[in-house]
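Below is one structure, written out as structure tokens; the observations come after it.
All protein chains but one are shown in place.
Order as written gives the chain letters A, B and C; numbering starts at 1 within each chain.
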């Protein structure tokens, strides 16, 4: 996947994203989710009880929801604001609502 | 987490679970999800556009839903059947419905 | 929609469904949901604040999830049991898993 066409960024500096201020915290959360996924891999390898694996899957879904909401929040506060200054409010609202719709339907 | 109390298994052999017949396929799917999670980690490290990260999160959630449904299906077909033979139908139906509820609410 | 082909029922008596024992309670819940939907209709007619309408929509969805889980539970305990006696366990498990998948994806 290449950088989204709606979000051109200079080649020389890291672009400021909605999550820039909380990037470390976000990465910590994602790494924890990665560990949870490895956890269910191990559970299946060990022939653990189906219902216990399902409980862990629900926990991962909840953690992904939180990461998604956090990204959305940063996007609404920062990127949308910048977009408005560039006269792209409508386009960005459409794009954000499509993302919310995918999160609600889960893909 | 230790093996679920409702599912005692002999110490000498791998217990047969609802997913035993499709264990390799299940592990392949979970490893692919692990790769997808690492993918969003890399996207955040590279300051990629928020909406693109959100799209990937929705894709991971859809993949987890599929794994969850597959586990539930195997459980309903195999474990529930065994449970019925042991007179534990009621208890196992309650347990399964709780798992469905968690999947619907995502944790 | 006509009666589902998998569930033939005698013309002379009400068929026993998974929800037969709790039918009155189920009807009470559905009527309450109907009232909640009329409530958001009134809110929109009165030009009420969008976020307040959204809060009510989430409440209706939670109530529908509960009704759905209750139906599923009755189905798993009663109809699946009868189905098993008629040698239709596989077919009914497939059908139930499809229903769970629709509930998880919401349609």
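Just so we're on the same page, contacts are C-beta pairs under 8 Å (C-beta built on N, C-alpha and C of every residue); 3 or more make two chains touch, one makes a residue touch a chain.
Given the structure is predicted, the values throughout are model-derived calculations rather than measurements.
Student: Relative to the complete complex, which of the depicted chains are touched by the chain excluded from display?
Tutor: Contacts of the unshown chain, counting the full complex: A, B, C.
Student: Which listed residue (A:27, A:59 or A:76) would be found touching the missing chain in the intact complex?
Tutor: A:76
Student: Could you list which residues of chain B touch the chain missing from the display?
Tutor: So the residues of chain B touching the missing chain come out as 104-106.
Student: For the chain that got dropped from the picture, name the residues of chain A it touches.
Tutor: Residues of chain A in contact with the hidden chain: 65, 68-69, 72-73, 76-77, 81, 84, 89-90, 93, 96-97, 100-101, 103-105.
Student: Give me the chain C residues in contact with the hidden chain, please.
Tutor: Per the touch rule, chain C residues meeting the hidden chain are 1, 3-4, 6-7, 9, 14-15, 17-20, 23, 26-27, 30-31, 33-34, 37-38, 40-41, 44-45, 47-65, 67-68, 71-72, 74-75, 79, 95-96, 99, 102-103, 105-107.
In the analysis below, only the chains that are shown with their structure count from here on.
Student: Can you figure out the chain closest to the middle, judged by Cα centres?
Tutor: B
Student: Could you give the separation in Å between the centres of chain A and chain C, each centre being the mean of its C-alpha atoms?
Tutor: Each chain reduced to its C-alpha mean, chain A and chain C end up 32 Å apart.
Student: With chain centres taken as the means of their Cα atoms, state the distance from chain B to chain C in Å.
Tutor: 24
Student: Give me the residue numbers in chain C that touch at least two other chains, ranges are fine.
Tutor: If we look for residues of chain C contacting two or more partner chains, we find 104-105.
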